[in-house]
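Reading through the structure tokens given below for one structure.
Here the complex is missing one protein chain, while the rest keep their positions.
What follows is subunit A.
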Amino acid sequence: MKKEPRHYIGDKDIQVIIGTLLRVGVYTSLAIVLLGGVIFMAGHAGKAVDYASFRPQPAGLASIGGILKGLFSLDGMAVIQFGILLLIFTPIARVVFSIFGFLIERDYLYVGIGLVILAIIALSMNGGFTH
């Protein structure tokens, strides 16, 4: 690989860490989704589907607590949803890692920017907006 001088020392290491984190996050979560899919199909293959109208209050799988509860009883739907939850957290974890990276570089402006992004996501996760 080419070694080029960079504008900011340390950026390269952060890039490699972020790249690896994203890859591992995506493949781990989708492996769990696949596992959940197999469990779900084994139990429900012949049942009829009905997605024609949206029912806003589903049982359990819309909250982290509900997903974890179903996960321990190896409910296929809950395992899939757990994988999806991990997938959603993958780019969020990327922001957290970038914040640490910028902290090491003493680039406090970007530490601040990263924290703002996390705050926006935390607010939306809080559900304050959704009810």
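In the analysis below, a contact is a pair of C-beta atoms (placed from the backbone, for glycine too) under 8 Å apart; a residue touches a chain by one contact, two chains touch by 3 or more; residues count from 1.
In this section, contacts and distances are computed from a predicted model.
A single chain of the complex does not appear, and UniProt lists its protein name as "Probable membrane transporter protein", one of "Heme lyase CcmF/NrfE family subunit", "Electron transfer flavoprotein subunit beta", "Glycerol-3-phosphate dehydrogenase [NAD(P)+]" or "Probable membrane transporter protein".
Seen across the whole complex, the unshown chain contacts subunit A at 2, 4-8, 11-12, 14-16, 18-20, 22-23, 25-26, 29-30, 33-34, 36-37, 40-41, 44-49, 51-58, 61-63, 76-78, 80-81, 84-85, 87-92, 94-95, 98, 107, 109-110, 113-114, 116-117, 120-121, 123-125, 127, 129-130.
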